[in-house]
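Only one protein chain is missing from this complex, and each of the others stays in its spot.
As written, the chain order gives the labels A and B, with residue 1 at the start of each chain.
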Amino acid sequence: MPKGGALAAADIVRAAAMVAAVAALPLVIPVNIATEVLIYGIFAMATNLLVGTAGLYSFGQAAFFGAGGYVAGYFLAQGFVSLPLALLLAGAGGGVLAALIGALSIRRTGIYFMMLTFAFNQLVFYVIYSWQSVTGGEDGLAGIRRGTIELPFLGTLKFDDNRAFYALAAVLFLVSMAILIRMTRSPFGLVLDAARQNARRTTSLGYSVHALQLAAFVIAGVISGIAGALFGMLYRIMPIDAVHWTGSAYVVFMVLIGGQRSMLGPVLGAAIFIWLQGLFSLVWTRWPLLLGLFVIVVMIYLPGGLLDLFARVSAWRSRLREQRR
Amino acid sequence: MLWLISAQLVNGIAIGMIYALMAFGLSIIKGLLNIPNFAHGALYALGAYLCYSAVSAGLPFPAGLFVAFAGAALAGLVLDRLVVRFVRAGGYLPQLITLFGAALVIEQLLLIGWGTIGLSYSPPELLRGSIDLGFTLVPRYIAFASLCSALVISGVWLLIERTRFGAWVRAGIERPEMTQSLGINVDLLLIAGMMLGAGLAGLAGGLALPLMGATSTMGGDMMAIAFVVLVIGGLGSLYGAIAAGLMVGVVQSLMTVAAPAASTAIIYLVMIVILLVRPQGLFGER
Partner (left out) sequence: MPIAMTRRHLMLSTAALAAGAPRLAWSQKAGTVTMGVITPTTGTFAYAGDLVVRGANLAIEMHGGKVAGHEIKLLTRDDEGKPASGVRRVQEAATSEGMRYFIGAYSSAVGLAESEVAQREKLLQFAAGGSEDFTGSRCGRYTFQWSAHPYTAVRSTLEYVRKAFPQKKTVYTLTADYVFGHALLKYTKIVAAELGFELVGNDNHPFGERQYTQYLTKVVAAKPDILLLNTAGADAVTAIRQFASFGASGIAVVGPWTLEVDQLPELAPEMRTGMILGQNYYPDIDTPANKAFVASYSKKFSALPGYSSAYGYDAFRTVLKAMEQAKSVEVADVVRTLEGMSWDGVLGRMSIDAKTHQLVRPYFVVRCKSAAEMKSPADFAEIVALGDKQQPADQNQCKGMAEL
């Protein structure tokens, strides 16, 4: 293991590569799709904190994504324009809801935890669906404006231009990624990881595992809420299906397809998932069949996700290089 | 008011039996193979389509039900050989996602095979119309479907409790390692379990055909309910699903007296409350 300096250098290279990739993305695919990739990337990374790091198999993350989107969306549709406040509210909305649901579910494990989060997701869906005067119910919350940022000396930053909005999503994406990576490497992340592998032993070492897991659950809720707010602003509408449980299934899809072992995996999963859906749907009317096959094949042959593929390819290439030598 | 409640009670029990049949199959697969069968809803839809094709080809309705059972059981076999056996060792989540993928594939195959327009079938003459119970009318077909579910569940219960195959199944659920050492072919046992569970889902689909018709998306709603029923019943308990199925049917039906619009949400609330009070479900062991 390289010491401090080398590690930092490698990190800087990686960070620079990430920034370059994010900057180049809208040149390759339409800017709105690129924005959506980043939004779902944020959502998937937050989910991976639970699934990959803490081993909490949540099947109800769409509830927090939706809560954030609806809270911020309602605020912005009412005529308020402060973007920082909207994002703060979205994060708080997702976080408070996650604290409530987490407090009731975190002690359950395996399928029970999964089903509890799923059931809460259904209840949140039902509330949003029925509370029509505020949420728009079935037809979704319309009239959402993209907020603005007031900066001293610089004036007002507006995001009505889709490229400007992409820049905003990119900044939030990179910040979330940096925070989440830091978090998984911090003592907090290491204890979560240890608890995933052996909860009882971690508890016996004196860590209050449940409290830490709850904290992770809330953090994921906050970040998912912010992703939801961005999503509402992207098309200026918060559709009801964003909070449907299939949204929870899809984000888990993204995490597992991409790979759970690093934060790059979920982002890769989100990109592939959104891109593949668009591509398949152009190719064949019965495209979900192709998507289903793709998922099955990935899960069977690359249980570690697509990151596995890269690891294998690079291992194979270095072996090849050695043989040549 | 009292008659209304009794009427909904009768209706709830009848519907609950179909839920129980669905969840029982899920419970067998969960117990034996230890996987959450997320393709259970797709198998249920397959059963409905197969039953439709069989009766349209001129077979009597009971034969249609058998075709639904056998066809779905075969699909279960294929699913096990092509998909499930590769993910058996993984965690819940990869299994779930893989089976979700399999469900997508099955649903699209149904659309390719039977077209995008849903299908309807009226039950045989004998089962049309209602039975007058004095305080309420019960459609004959619903009475038949619940009776049929009850009989099938009893039949499978006898199979599991009273036969040698059943003894292996029980051993396979309770002590998998020991079963292996007794020289029983566990792999074969697991395949049989998968086929039985899948077959029951198909049979439930066939039974539901006159009520729900056949559509490719019909599995989704039913599967969500089946999972709720399974969890309320308790994962370790093979039969908990039956009692829980009845309970969910009754609660849902009674809810329409008080607040009809909340009749779907209520079952999730019930599940949450039960799991908070009894984390292992009603009949599960810790």
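Methods note: contacts are C-beta pairs under 8 Å (C-beta built on N, C-alpha and C of every residue); 3 or more make two chains touch, one makes a residue touch a chain.
Please read all numbers here as calculations on a predicted model, not as lab measurements.
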| item | value |
| --- | --- |
| Left-out chain, listing which of the shown chains it touches | A, B |
| Omitted-chain contact residue, chosen from B:V84, B:I142, B:A204 or B:M247 | B:I142 |
| Residue of B:G47, B:G64 or B:P123 touching the missing chain in the full complex | B:P123 |
| Contact footprint on chain B, counting only the chain that is left out | 3-4, 7-8, 11-12, 14-15, 108, 111-112, 115-123, 128-130, 136-137, 139-142, 210-213, 215-218, 221-222, 252-253, 256, 260-265 |
| Touching residues on chain A - with respect to the absent chain | 30-33, 36, 129-130, 132, 137-140, 142-143, 162, 235-237, 239-242, 277-278, 281-282, 284-288 |
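Basically, only the chains that are shown with their structure count from here on.
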| item | value |
| --- | --- |
| Inter-chain centre distance, chain A versus chain B - centres from mean C-alpha coordinates, in Å | 33 |
| Chain A residues touching chain B - in the complex, by the definition given at the top | 51, 57, 59, 104, 107-108, 110-112, 114-116, 118-120, 122-123, 126, 130, 245, 249, 252-253, 256, 286, 288-289, 291-296, 299-300, 303 |
| Sites on chain B touched by chain A in the complex | 36, 83, 86-87, 90-94, 96-98, 100-105, 107-109, 111-112, 224, 227-228, 231, 235, 261-262, 264-265, 268-269, 271-272, 275-276, 279-281 |
